[in-house]
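Attaching a single structure in structure tokens format; questions to follow.
Take a look at chain A:
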Amino acid sequence: MTSIGTLHYLVVAAALFILGVIGVLTRRNVVIVLMSIELILNAVNLNLVAFSRLWGVHGQVFAIFVITDAAAEAAVGLGILIAFFRNKETVNLDEMDLMKW
Partner candidate 1 sequence: MLDAIKAYLVSGSRTPGEAGSISASLVWTFVYILLIFLGLSVAVIAMNWLERKILAHMQVRLGPMRVGPHGLLQPIADALKLLIKEDITPTAADRWVFWMAPLFVVITAFTVFIVVPFGPTHAVTDMNIGVLFMLGVSSLSVLGVVMAGWASNSHYPLMGALRSSAQMVSYEIAMGLAVVSAVLMTSLNPTGTGTLSMIGIVQAQEAQHVWFVFKFFPLGLIAFFIFAVAMVAETNRAPFDLPEAESELTAGFHTEYSGFRWSLFFLAEYSAMIAVSSIAVTLWLGGWLRPFSDWLSGDTWDLVFSLIPGLTFLFLAGMCFYSTRRMPKHPSFRIQTAGLAGFGLTLAVIGLLLFVPPVRDRVQDIFWFTAKVAGFMYLYIWYRGTFPRYRFDQLMSVGWKVLLPIGIGVLVLTAIAGVFL
Partner candidate 2 sequence: MPAVLYAAGFQAGRDAHPMTVGTGFAARIMEPVATTFFFYLLSGLAVLGGVLVITRKNAVHSALALILTLLALAGLYLMLYAPFVAGVQIILYAGGIMVLFLFVIMLVNLEHSEKEDQFNHQWVAGVLAAAALSGLFLATYVTGRALFPQRVLQLPEQSNTQSVAVLLYGNYMFSFEIASLLLLVAIIGAVVMAKKRI
């Protein structure tokens, strides 16, 4: 095979991104939707780190910030999920429609 260049890493990141998007748009279980969002964030991270090999360490610093934000978002999202679960005993996204008209 040819030697591994930046494009190879970008294709892997794009594949993970697409898988995450499919997970967010098609799954019913809220926890799995949240995990697909984490997949999307990881794909972005891979992109950043792949480009940081070309342009400098700034990409890696931004990747660290993305990981920090993902942690905060996962914590808050799961807190919301637990609060909702306490009111209505379901993790099905289609049944979380309290604000629908």
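Methods note: a contact is a pair of C-beta atoms (placed from the backbone, for glycine too) under 8 Å apart; a residue touches a chain by one contact, two chains touch by 3 or more; residues count from 1.
A quick word on the picks: all candidates are chains of the complex that A comes from, given by their letters.
Computed from a predicted structure; not experimentally measured.
Applying the touch definition to chain A and the options 1 or 2 in this complex singles out candidate 2.
Remark: chain A residues 1, 3-12, 14-23, 25-29, 31-32, 34-36, 38-39, 42, 45-46, 49-50, 52-58, 60-61, 63-65, 67-76, 78-83, 85-86, 89-94 touch candidate 2 in the complex.
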